[in-house]
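First the structure, in the form of structure tokens, and then the observations on it.
With one protein chain removed, the remaining protein chains of the complex are shown where they sit.
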Amino acid sequence: MAVEAKSNRLGLSLADYKGAPSTLCDGCGHDAITSQIIKAAFELGLDPHSVAKLSGIGCSSKTPAYFMSQSHGFNAVHGRMPSVATGVSMANKTLKLVAVSGDGDTASIGMGQFVHILRRNIPMVYIVENNGVYGLTKGQFSATADLGSKSKAGVVNDLPPVDLCGLAIELGCGFVARSFAGDPKQLVALLKAALSHEGTALLDVISPCVTFNNHEGSTKSYKYAREHEVPLHDLGFVPFFEQLTADYEAGKSHEVTFHDGSRIMLRKTAKDYDPSNRDLAVDTIHKSARDHEFLTGLLYVDEKKPDFTKLVHLVDAPLATLPQDKIRPPKSALDEIMKSLM
Amino acid sequence: MAVEAKSNRLGLSLADYKGAPSTLCDGCGHDAITSQIIKAAFELGLDPHSVAKLSGIGCSSKTPAYFMSQSHGFNAVHGRMPSVATGVSMANKTLKLVAVSGDGDTASIGMGQFVHILRRNIPMVYIVENNGVYGLTKGQFSATADLGSKSKAGVVNDLPPVDLCGLAIELGCGFVARSFAGDPKQLVALLKAALSHEGTALLDVISPCVTFNNHEGSTKSYKYAREHEVPLHDLGFVPFFEQLTADYEAGKSHEVTFHDGSRIMLRKTAKDYDPSNRDLAVDTIHKSARDHEFLTGLLYVDEKKPDFTKLVHLVDAPLATLPQDKIRPPKSALDEIMKSLM
Amino acid sequence: MKTLAADTAQKTEQGRIVNDFSIQVATVNGSGSQSSNNVLMRSIFQMGVPVSGKNLFPSNIAGLPTWFTIRVNKDGWIARKKEIDILVAMNQQTAVEDVRSLPSGAVCISPVEFNLNTVRDDVKHYQVPFAQLANETTDEVKLRKLLTNMIYVGVVGELLSVDFKEVEKAIATQFEGKKKAIDLNLNAVRKGRDWAKEHLKKEDRYFVEPMNQTQGKIIIDGNAAAALGCMFAGVTVVTWYPITPSSSLCEQLIDYMHEYRVDETGKATYAIVQAEDELAAIGMAIGAGWAGARSMTSTSGPGISLMAEFAGLGYFSEIPVVVFDVSRVGPSTGLPTRTSQADLLFLNVLSHGDTKHLVLLPGSVAECFDFAVEAFDLSERFQTPVFVMSDLDIGMNNWMSDPFKYPEKPLDRGKVLNAEQLEKLGKFERYRDVDGDGIPYRTLPGTKHPLAAYFTRGSGHNEKAGYTERPDDYVNLMDRLLKKYKTAEQYVPKPVLNSTKDAKVGIIAFGSSDFAVLESQEQLQAAGLPTNYLRIRALPFTDEVRKFIDQHERVYVVEQDRDAQMRDLLRLDMPQHSMRLRSVRHYNGLPIDARSITDGILEQEKK
Partner (left out) sequence: MKTLAADTAQKTEQGRIVNDFSIQVATVNGSGSQSSNNVLMRSIFQMGVPVSGKNLFPSNIAGLPTWFTIRVNKDGWIARKKEIDILVAMNQQTAVEDVRSLPSGAVCISPVEFNLNTVRDDVKHYQVPFAQLANETTDEVKLRKLLTNMIYVGVVGELLSVDFKEVEKAIATQFEGKKKAIDLNLNAVRKGRDWAKEHLKKEDRYFVEPMNQTQGKIIIDGNAAAALGCMFAGVTVVTWYPITPSSSLCEQLIDYMHEYRVDETGKATYAIVQAEDELAAIGMAIGAGWAGARSMTSTSGPGISLMAEFAGLGYFSEIPVVVFDVSRVGPSTGLPTRTSQADLLFLNVLSHGDTKHLVLLPGSVAECFDFAVEAFDLSERFQTPVFVMSDLDIGMNNWMSDPFKYPEKPLDRGKVLNAEQLEKLGKFERYRDVDGDGIPYRTLPGTKHPLAAYFTRGSGHNEKAGYTERPDDYVNLMDRLLKKYKTAEQYVPKPVLNSTKDAKVGIIAFGSSDFAVLESQEQLQAAGLPTNYLRIRALPFTDEVRKFIDQHERVYVVEQDRDAQMRDLLRLDMPQHSMRLRSVRHYNGLPIDARSITDGILEQEKK
């Protein structure tokens, strides 16, 4: 399987997908996610030159500097990455957008733009590295901090969390998954699936902040996540360019096929779960919250929803590089208009 | 019943709850809502001096000038009324906040603040006068415009709408109702219930824009709303200061009691509906959307959720008017602190 | 108080006033008077007589007072004129105040029911039974209000002897194609004309006579002109959020693009996104500009405030984007339907920290077109946000203009390196000042070359685009940005000079003040004060501006704001001449007029 391969279908090595050395704290969940992004991109054989990395501001938002240094990256302003991503997508729809944000960057200051990018279904992978705090500003609670979670200073959070997955489904997002920085196997499969999805793919990844939110009483610590994680299913991803081997089929309960032909196989764990059922997804998420379960997996998929580039009927070539004769109408056009105004 | 009374429990007349003459277009749904706000406030006997009216920017946001001219009003900036309301609530928790917004003001530019005010559960009545367009800027689609709805110019909206009620329930709002400017009986009952609720009470009221969105093909026209309205139940409201009469009890299927003792009786129409069941509420809303039904009524109530003024443990008196000796610590305090820094 | 008799006598002495007066129609908004006012204006325009129309409307959709002023001027003065000569008082709410504000000897046409003759008798009143005429015109009650507007067109046309054929033509243009509408309206106009013929005795001095001053001219509003400019500039990504008075820029752009920028296969060579707010609008535009699109957004005051943070990102990380500010009266929501130039300073320094933005200042609809084209070239050449500040007066009012010229210059896409060039160079540093002009080279995402990629950030970055907090790196970057701004002086539109013989006194103005200043120059000349006038067309200032101030003993800076922002910016640019810079401010929300400028200057000359 690709995992062992020294080089991928483009003949690139894993190293070709790495970035600058991380300056995050040792053990930060974000670094763990970074490595899985690198792995997923390498194994899928993404062309680094066709990828644009986007982020807002925060420790999490620094991470695009730490993977795929051969791809252009844009570290925007706090909470406004979605609008920048929308513009990039319009300017060059042939780019694969990989966006990384934080829970503060997305659920606090970024909420407005987050909601609207989901509504527009901009084609991109939207990863929220969710640690329940503002890491870069030293650990204040964010809008995803759980009710009753204790801060390092011992303060108890008394506001309910925003459930990004529940919200995304309510807003009609076509790919909604939750995972854990400490569960690389599941995470890499979900990342590959997300990279194969055509619209906005939301990945809410619990990513412990070892410096400010990894203590007793925190509900976003490695310990808590490990103890409370309930995976909905085991996942196996088969890229379009690979043969389907028997072991994939084994015990699969559901399967999702993406536009490029790639597929993800869901093997049921506890109970059977159909990720294409929206009401079921919502109820399941709400129930898990009530039961204080940390539910992970592919929560909801809808491959039919058209992405925004379709709605605006763009020409096939990137707008960014259209030649003058395609974007400046001829003199006759101006003359015609002037006449009509006389 | 109060409806006929010439003066209410404060001895005030209906006229005492009126505002400046409206400058909106004749027939605008917003004016219809204004009259029901006046009626509800009069019949509940709200003290105008204890009410603060808040709004953003838009035709809808102008309406606070058209009711209760004896109450202070604040027409803020576009989309940011929720933050202003939060501040007002903190400064003087004894005020009853009545906020009016539009679908653009709330669902487009205001989405971020809307989500966060629901999360904080600021005690206020939050009325969205929802016409699916930006009236004041001449009829562009807002984020609540329905998929496939036609603009006056014939353009078809190709983005899915934000369902404010579905969203509010997902965010844990404790009072979520939808109504119609053309259904005064239901609207006034819901307004009174909202005014009796302790946290944020969201009223999403379809309020046709007769000038820009009341044509054939619009899904927010009077005609469309009338033809598609499906009331979940008949409503009867009994304020705490009134006797419960038999006719209320008749055929009631559910009843909600608010903190002040007021109650609202739900009489089932088609099927039975329990507004305290969150999952049911969500599924029902989603189903109605799929079936192109315009579902109205009290969609969800949860009277247990604490409002924000409780969480911050405020003193009983309004912060705004605390005397100096309550808010400036004594010299001894400063001396003590200075010592600790030497 | 002068009596009408005396007044009429005086009139006949003075004789006819031809093609030099202003008409004000007072109605309520939402009553559909806009189209009849356009018809009246066009008819006169078609007679070859220079006209301009200004719509004074409320920030409201229907039912509040609105005034439409048509200025007819044989000399081509199309700025606002302070005095109203002919009032059509159709709005009972304001009729009395409207009549009171007329100069003695003016004309007032009004519904007979208003009894305005009782208000003043030193004004010539023509009282018309509009209601009755409307009833006779149609049985459809709903149509009567509308048609009443056309009836006054007939009455006014008759009184001023406007050529009826031109009215017919104008109606045809206005309702092009819609046969039924054309007949209905024509009929109404006739109704008014015939009634006037029969019942009104011409007792005023105002007449329209054919000229040939408008041949080959167009009538257009500045937002439409800017929209056309954007389209011919090759804009590819447009993001916007509705706001008066800028909405009509993007709305008209949508229509034009739909017609002229769709390829054979029916696919668009552009994307237009209605954003959820202005933070998102500029964020999208900046993302698009970064990715290589010619991107723009358009807004007004409140939107500019919301764009501050992103504007700083664009400046600091050097991303091309064009931002139109069709400015209105602030601060805050202010007067959304009134005109102002008071965003100037704020735009120049928009965002926290040391920031300096390029700002273009179109002074006519033609320049709205030209500068739109210019703006995209500048933004890509300088890799920075470029602001184009027009205002409600230019943007939303109808202006007479020469047809726009097709841009000869090919698009300037600036210093962008493609894969081949990278290969040749063998080296790429995003933020190095290779050419000594302060402008670095950039690459676009999607460029298929190992050297192409770089990381863009609003935090500290060195020449290699690497993260840095080093003091020297920061100073180098900030100094280069300043150098870039200096370089821009050579590229931005130069000022326009209008000089008079032996003038020692200078006037500086910009934007929509232009026509009023030109007219004022004549008034000043007549008052014995020859002036030279320089119209600034951009920030940063160019040497021509400095030379002009050098050469004049006194320079009056005319602007439409309270705080004399342009005067101040000039003082900061030429501190040594601070004291010769004087200020004439006009900031009541109405378009500036020549008389206010003339008085403002003469008053200070006395001192």
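By letter and in written order, the chains are A, B and C; residue numbering begins at 1 in each of them.
Everything that follows uses one rule, which is that a residue touches a chain if its C-beta (ideal position, glycine included) is under 8 Å from a C-beta of that chain, and two chains touch if they have at least 3 such contacts.
For clarity, every value in this text was computed on a predicted model and none was experimentally measured.
What shown chains does the left-out chain touch?
Per the touch rule above, the missing chain touches A, B, C.
Which of C:Phe21, C:Trp290 or C:Tyr315 touches the chain that is not shown?
C:Tyr315
In the full complex, which of C:Val96, C:Leu335, C:Ala527 or C:Leu602 touches the chain missing from this view?
C:Leu335
Please identify which residue in B:Gln113, B:Asn131, B:Gln186 or B:Ser262 touches the non-displayed chain.
Of all options in B:Gln113, B:Asn131, B:Gln186 or B:Ser262, contact with the hidden chain holds for B:Gln113.
State which residues belonging to subunit B touch the missing partner chain.
Within subunit B, the residues that touch the unshown chain are 47-50, 52, 54, 64-65, 69-77, 80, 82-92, 94-95, 112-113, 116, 312-316, 318-322, 324, 326-329, 331, 333-335, 337-338, 341-342.
List the subunit A residues touching the unshown chain?
Counting only subunit A, the missing chain is touched by 23-26, 57, 59, 77-79, 108-109, 111, 134-138, 140-141, 143, 211.
Considering the entire assembly, which residues of subunit C contact the chain that has been omitted?
Against the left-out chain, subunit C lists 58-59, 301-302, 304-306, 308-309, 311-313, 315-317, 327, 329-338, 340, 342-343, 345-346, 349, 351-356, 457-460, 469, 471-472, 474-475, 478-479, 482, 561-563, 565, 568, 571-572, 575-576, 578-579, 581, 587-590.
Note that only the chains that are shown with their structure count from here on.
More C-beta contacts across A-C or across B-C?
Of A-C and B-C, it is A-C that has more C-beta pairs in contact.
Indicate the whole-number Å distance between the mean C-alpha point of subunit A and the mean C-alpha point of subunit C.
44
I'd like the Å distance between the centres of subunit B and subunit C, where a centre is the mean of that chain's Cα atoms.
Centres of subunit B and subunit C (C-alpha means) sit 40 Å apart.
Would you mind listing the residues of subunit C that make contact with two or more other chains?
276-277
For subunit B, give me the residues that contact two or more of the other chains.
As it turns out, subunit B has residues touching two or more other chains at 108-109, 111, 143.
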